[in-house]
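Below, a portion of the complex is reproduced, with chain positions unchanged.
When the chains are written out, they are named A and B in that same order, and each has its own residue count from 1.
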Amino acid sequence: MNWLLADEIIRNALVEDIGHGDISTELTPGNDRAVTGRFKAKQDGVLCGGLVAARCFTTLDPDCAVALEADDGGDLKSGTVFGTVTGPARSVLTAERVALNFLQRMSGIATQARRLAKRCQPAGIRVVETRKTTPGLRMLEKYAVLTGGGYNHRMDLDHAVMLKDNHFALAGGDPADVVAAVKSRAGHTMKVVAEAGDPSMVEPIVSAGADVVLLDNFTPAQVSQAVREIGGRALIELSGGINDENLEGYLIKGVDVISIGALTHSFSALDISLDI
Amino acid sequence: MNWLLADEIIRNALVEDIGHGDISTELTPGNDRAVTGRFKAKQDGVLCGGLVAARCFTTLDPDCAVALEADDGGDLKSGTVFGTVTGPARSVLTAERVALNFLQRMSGIATQARRLAKRCQPAGIRVVETRKTTPGLRMLEKYAVLTGGGYNHRMDLDHAVMLKDNHFALAGGDPADVVAAVKSRAGHTMKVVAEAGDPSMVEPIVSAGADVVLLDNFTPAQVSQAVREIGGRALIELSGGINDENLEGYLIKGVDVISIGALTHSFSALDISLDI
């Protein structure tokens, strides 16, 4: 987590919500009183974004103080109070919605990640998110996946080479040639991930030296076959439409990673309130 | 929609995803060829974000051209191709993910909004979102709600006065006094929305001149009673835990608006692909 970036995201979110001022609170008599708000879980789940929420209040007003009794990654039981914010009513009321917007979303993602991670763990498989993250919030969403017990795929397009069907089609030749050509120019600290669109592509890709082979939309049977074929020469990642329903079939020994887009593109916010 | 703001959101999303460069594409031979990608719906739903997706490509590279055969708000059938992007492979591949991230999310929201709006329409009730939007994307998400057939609640904290239980508690007195005090200072173009936390608050709030009375967590019976009591003196908005399951009970004649947080905080992205 780079807090310099997080602070900028937080500030922009506050500006987006406050506009030129929270007129309701400004016009309410007594808005200078000190109040205390209690963060309360209204569903079971995994806490994530506690510090982000805290910074929403303190960025708006350094006179706010937030005390958290649970760390990110901790289990929340419905009904539990897990922290408080104290400060001038004017500031607590104004920042409340933005703080909760972050907290509910990040906790929602972490909760989903934990559920999936727990299912995969016995097979020694990692669950990772994809690049299907919310524009502008990738760092926070990846952090939430990690907090929930998942792992992170590459952060963005410059973090690892990832060759897909379109790249192979462009180059117009043998995928193995493309993998080899790219490896000769990519940095020595960079891994090369290559996608096998069908079983016949697995061997050439692995032989050409890919560090990770991504089996895209393979059936469980095809996966098992590929695991044997690869024999440890590359990490194995599964992707493509794997979800809660069909996950079980893909928990195949030898698979290293399963990437699931829904982790960040289709989740429910965790219900958390701030009671003042 | 303010496209100056939208363009900034788009640019930042591209920078977030591209980092210092899409090394996979840069290192792939043939990346200068012109290619055409086709936007294809893989689920039924409502299209939203077509122009936003288009600008992802043209912002990255003015040599890209996007042609859309459907407008935002149009129905998408699974399998339908509704537009194309043509340009240098290097640019089309690099912008693809960000364009889809916007398109899938916005279409997901519009699809959910349409479903709910259709259910409420016969009762003459509007469905609106809340301020539980994704930090940084509120303008786009509200646009998606509108596109789907919903309506918009206030944009941010400076667009309308909205007095809730916390404001009344702060002022420490009669809610009616607070409403009256606020009205005397709020701008003449601004409406005052006041939340009734229980049935006893309805009459004082309405008498004090609130333009909209928000019935929070009322039972259907309480709502019916309040509708009679208010008798057209204020607009009536329902909020608090109304969802797909319990919506039917709240479709009460006389209610003007139902606000549903899940419209923007818990949705599934619509599955859309770009086939190149």
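The rule is short, and it goes like this: a contact is a pair of C-beta atoms (placed from the backbone, for glycine too) under 8 Å apart; a residue touches a chain by one contact, two chains touch by 3 or more.
Keep in mind the model is a prediction, meaning the values are calculated, not measured.
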Item to complete: Because only 2 copies sit in place here, please give the count for the whole complex.
Response: 6
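What we mean here is this: only the chains that are shown with their structure count from here on.
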Worksheet, complete the sentence: Cα centre of chain A to Cα centre of chain B, whole Å, reads 22
Fill in: chain A-touching residues of chain B, taken from the complex the two chains share
9, 12-13, 16-25, 27-31, 33, 35, 89, 93-94, 97-98, 100-102, 104-105, 108, 131-138, 155-159, 161-164, 166-167, 169-173, 178, 181-182, 185-186, 190, 262, 265-269, 276
